[in-house]
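To start, the structure itself, in structure tokens.
Some chains omitted; the rest stay in position.
Labels run A, B and C following the written order; every chain starts at residue 1.
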Amino acid sequence: MLHLVNRSPYVSTSLDSCVKFAKKGSPILLIEDAVYGAMAGTALEKKMESIMKDFTVYALKEDLLARGVTNVIAGIKEVDYTGFVELIEEHKPTTWT
Amino acid sequence: MSDISKIMIMMRKAPYGTIYSFEGLESVLIMGAYEQDITIIFVDDGVYSIKKGMDTSAAGIKDFSPTFRVLEMYDIEKLYVDKESMEARGLTADDLIVGAEVVDTETITKLMEEQDVVLPF
Amino acid sequence: MKFGVMVQEGPYQHESSDSAYQFVKAAMEKGHEIVGVFFYHDGVINSTKLTDPQQDDRNIVKRWSEIGEKGVDLVVCIAAAKRRGINDDVLAPGFRISGLGQLTEMAINADRFVTFGAS
């Protein structure tokens, strides 16, 4: 199952809930304000790297660009909307708002 | 009212995910015409509102960040940004599109207490 | 005292409009003057007369109109309203659409300005 997360991890616990309930090994796609969690050199980087041990983390390119997040944590995969559609082709989705 | 009011606009939300910071900014531009004592403060995810390098064209959303740059023309010069909020998000003053003064939490607390009105966006 | 209020969320989805209404009502009952209620962001959706809630639910728009009938200035931000499909054709009684200058004036004229929002 693909897990969509869209709230900023600095103000919302949605990503924590996602990680708690998602099956290990599942893909997590960060969209909208959640892409701030993909930025390198932040207080959340260690937490994200810990999450990446159990999950494959993606971040939506269009939302990264909109926010000027260019320095993405190594290992987080950038996908555009076409890649988003491809992830949905492969996995049934749910959303953590 | 003969006195000048001290009004603080507190930007706490990230841009694009929600509209609060953009519409909050729209209100500031109008306030500039009223010759009040306006302070803008960026805390929490609000600091992202003035981050450099935004390009919303692929997301199909209006980029409103350039508007922050015109604040000076509106005689709104009291711009502050919370140091801790910036540091937690890996940002420094060089990452900002406006010349906001980087201040510590205590300074923000003090500034808030001096206001007549604090409007959160 | 003179109170000003801002409502940042629409009706029903968030409790903000309910809270603002209850607060304004209690303030008026205590004899305070409400210099105005400014509806901003999705708050503008509180002003449409097309709202038609279930019979056993409160009618949030009607409640605000009643506050307006008591002489309270209910100002709907025009910039926010245009983005969300609110105009004079659908405006409920007691509301008026105006600019952000009204927010500034309420903030200046009120002794206390209270914001009700969410995120």
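What we mean here is this: a contact is a pair of C-beta atoms (placed from the backbone, for glycine too) under 8 Å apart; a residue touches a chain by one contact, two chains touch by 3 or more.
All figures in this text were calculated on a predicted structure; none of them were measured in a lab.
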Protein chain stoichiometry for the whole structure, using the labels that appear:
A x2, B x2, C x2
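The rule is simple: only the chains that are shown with their structure count from here on.
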Between B-C and A-B, the pair joined by more C-beta contacts:
A-B
Dist(centroid_CA(chain A), centroid_CA(chain C)) in Å evaluates to 37
Measuring centre to centre with CA averages, how many angstrom lie between chain A and chain B?
27
Separation of mean Cα positions, chain C and chain B [Å, integer]:
25
If you look at chain B, which of its residues touch at least two other chains?
18
If a residue has to touch 2 or more other chains to count, which residues of chain A qualify?
11
Note: in the complex, chain B contacts chain C through residues 1, 5, 7, 13, 18-20, 23, 26-27, 30-31, 33-34, 36, 116-117, 119-120
Under the definition above, what is the set of chain B residues touching chain A in their complex?
14-18, 44-45, 48, 51-61, 63, 87-90
Chain C residues touching chain B in their complex are 6, 8, 40-41, 79-80, 99-101, 103-105, 107-110, 113, 115, 117, 119
